[in-house]
Every structure is written in C-alpha cells, then in structure tokens.
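With one protein chain withheld, the remaining protein chains of the complex are depicted in position.
Right, chain A next:
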Amino acid sequence: MAGKTKEKKIVKTIKIDVDKCNGCRACEVICSAFHASPKYSSNNPARSRIRIIREPLRDIYVPVYAGEYTMAECAGRDKYTIDGKEYDECSFCRASCPSREEFKEPDSGLPLKCDMCEGEDEPLCVKWCLVDALTLEEREEEVEEQEEMEDLELGLESLADKFGIQTMMDTLARMSKDDKSK
C-alpha cells in the first residue's frame, strides 16, 4: 500500500435528503447495472452498492451507500428515536459486516463498496434520482492520500480475514498450477 501524504483533493460525497426519497429504488437498479460486467449487461438490486431502507407504513425511506468492509460486527447496537420513530443503529450502517447480508455479492458473499461510479461525471444513483433525494457534493479538502483499494483487493482482503493469508496464498498457487495444466 502507498505511503500517506497530505494532499489537496476533491472529496465527493452523496448528500442524502430522506424527506425527498420516494422509495422507488432506481438508485439500486442503475448502481447494479453500472457495476455489472460487461457494464450494464445485467442488473440486480441485491448487488447494488446503495440500498433504500424502506418501511412505507412507518414512513421510513433512507438511502444508504456502501462504505468500508469490516471483519467484525459491532459489540452493541444502539437504538435511536427520530421524529418519534425508532431506528436500529445497524440499519443505517454503511459497512459490509459479517452479521448482515447488505453490501455483499449475493453469490460469493464478498463485500461491495461504493466507488462513486468512477469515470462518470457523477455517481449514477445521483443522476437517476430525479426527485433529488441524492445529490452530489464536491468540496476541496486536505486529506491524507491513500491509494484506493480496488474491488479485487477489497475482496481478497476479506477472504484473507476469513481464511488467513497463508491458506489463501496456498490456494492461489494451487489454482494457478491447475490453470497451467489445462
């Protein structure tokens, strides 16, 4: 991993206005389509890096996009009451963690993380949210530069956490040997 230096950088965030969310889940659709391979070839909200916590009868509509992968679940989970409605802290968490199915590839269980649709002018969930519940905010900040982990690296790291780095390396070696023999 690259060393850390202080650098000026445009920081992108997605501003979420829950009052405006209409619960349509277009963000989930386009997110999963963008990240399909080849791009847009399929879509599946279960693979999305954004999801809407949606409980219409309690008037809860909260879009949450995926943050860091975490190998351990939290010790305690607080409850919050906002506008008379009770929320589980866990519901709003961005992390892909062992105790939830959110932000994991449905097939492999590997963690997913929002990458702000790298290469696009704006994240596509923002572009597809015509009701403006999601808007892009950019600000210049001095940040500690750290190389972004790629999807593969993120996945590998979670596998290393699960099986141990040595087992993984052994497996990889075996796999590449098998591959050669084909």
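Things to note:
The working rule: a residue touches a chain if its C-beta (ideal position, glycine included) is under 8 Å from a C-beta of that chain, and two chains touch if they have at least 3 such contacts; residues count from 1.
Keep in mind that, in the parts below, contacts and distances are computed from a predicted model.
Of the candidates "Tungsten-dependent benzoyl-CoA reductase subunit BamB", "Phenylpropionate dioxygenase, large terminal subunit", "Sugar ABC transporter permease" or "Putative transcriptional regulator", the chain left out of this view carries the UniProt protein name "Tungsten-dependent benzoyl-CoA reductase subunit BamB". Within the full complex, the residue among A:59, A:73 or A:142 touching the omitted chain is A:59.
Counting over the whole complex, chain A has residues 22-26, 29-30, 33, 36, 38-47, 55-59, 61, 106, 127-131 touching the chain that is not drawn.
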